[in-house]
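Omission of a single protein chain aside, the complex is shown with its protein chains in their original locations.
Showing subunit A:
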Amino acid sequence: MSAAVTKIFVPRDSAALAVGADDVAAALQREAAQRGLAIELVRNGSRGLFWLEPLVEVATPAGRIAYGPVAPEDVPALLDAGLLAGGAHALRQGATDDIPYLARQERLTFARMGITDPLSLADYEAHQGWAGLRRALALDGAAIVQEVTQSGLRGRGGAAFPAGIKWRTVQQTAAEQKYIVCNADEGDSGTYSDRMTLEGDPFMLIEGMAIAALAVGATRGYIYIRSEYPHAIATMQEAIRRASAAGFLGASICGSGHAFELEVRKGAGSYVCGEETAMLESIEGKRGVVRAKPPLPAIEGLFGQPTVINNVITFATAPLILARGAQFYRDYGMGRSHGTLPFQLAGNIKHGGLVEKAFGLTLRELLIDFGGGSASGRPIKAVQVGGPLGAYIPASQWDVPLDYEAYAAMGAVLGHGGIVVHDDTADMAQLARYAMEFCAIESCGKCTPCRIGSTRGVEVIDRIKADQQREQQVVLLRDLCDTMLHGSLCAMGGMTPYPVLSALNHYPQDFGLAAVQEASAS
């Protein structure tokens, strides 16, 4: 009789790999073999508790037990301590599901994340996979659109436009060929939930895009993934291959007669290609320059045909909505922000990681209750929410509920849910300068306020910092921001003033101006 095989999980998520997950996996294989221990190593996705990565889990009769962060050199001692039976060790975090950071979340879209082997169709099926697609196959297009509309799902890529309305437009526009395009460009600093999905639960995205295809009558789809994400590209390509071989994609989805072919397109290092019309240009093989709207992509999109273009998380939410029903999803959240958002804690934060919660919690809860304060142990000074085009939020605004409308009301955005924390050593004038510099580097060049204004912005901030006619230059900076806000074709030039003005308004002392109170707090 051979000894029972113990399942051990070591993530294959890029962030886990970047802190040595492969070396830990190799050490486990090697040590277990030397000791004659029978293990089955599963390369799962990440749970998103990144400060614990590499997080090793072992399956025991009492459930999965977590250890982290594990270094390769910890492996012998862990095995000595009875790792395979969930033994006691300084790195032991207890039952994974009971780790407070995870237990307090409302994981709907990320329910499978870190639990399954991302490329195992059997695992996916065993964890509610394809249930949404199977339900969609029993409905007509209008009914699928209705379900998504009813759920209140709004685009998770930034602009928060209702997904159902977009899908309905494409569904009702007659055309020979329609397309589904997934925006996996995720260029925002502080965001990684798309990457986690592509690497950690790729079939969920495939299922969501197939549901969209059924809803609108599209037969071709593209996933545009940024070149900075090679692991995501490889995983997605393999997932498409496996899903096609199993009949979930191809000439006849699940034998239904509906065709849907899916292809990965690799970006090439351009932030503005995350803007949907620039992305369409890029897929068409052109420079990724923003198109003027109208026409809307829903009516004239890829190759001039009606196109649904949504973010990864938007598509990835569709399977759950179809499987559990619109009302189930709609009941989460507050106001007109329904459902959950995978918030992404990043930067100078002790417990950086992914927190999926219903809209309506506050930044303070995320920063303190989940994040545990700054990583440096110093007071948190400024928090940029919503990516590089998002505002810096001072402590006085940390109790505003995270809700699209509440944030808009204070001149901020939730964007893709990225949260970047800076401690009191941050120089906000420098960060404002960086925002302008980033816009200058990444501008597509189509309109003047963005193309030229960003370069002028860098110069003006340099003069403010050097105290050359400071007061006058501040007036000029505000004027310039106003021009960019109102005169830009897309949000690149149109929102760069958000980080710049919020830095100036809340942290004037960093620009050499008289300080306001309350700018810094712990």
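The rule we apply is simple: contacts are C-beta pairs under 8 Å (C-beta built on N, C-alpha and C of every residue); 3 or more make two chains touch, one makes a residue touch a chain; residues count from 1.
By our rule, contacts and distances are computed from a predicted model.
Chain not shown in the complex: UniProt lists it as "Formate dehydrogenase subunit gamma", one of "Formate dehydrogenase subunit gamma", "Cytochrome c oxidase subunit 3", "Transcriptional regulatory protein CusR" or "ABC transporter permease".
Only one of the listed residues, A:Leu79, A:Val170, A:Leu205 or A:Val420, touches the absent chain: A:Val420. Note that of A:Glu53, A:Glu147 or A:Glu300, the residue touching the chain absent from this view is A:Glu53. Considering A:Met113, A:Leu431 or A:Cys481, the position touching the chain not shown turns out to be A:Leu431 (whole complex). Checked against the full complex, the candidates A:Thr6, A:Thr277, A:Thr317 or A:Gln384 give a single residue touching the omitted chain, namely A:Gln384. Residues of subunit A in touch with the missing chain: 14-15, 17-19, 50-51, 53, 186-192, 195, 227-230, 265-271, 282-288, 303, 344-349, 352-354, 375, 384, 388, 418, 420-423, 426, 431, 434, 438, 441-442.
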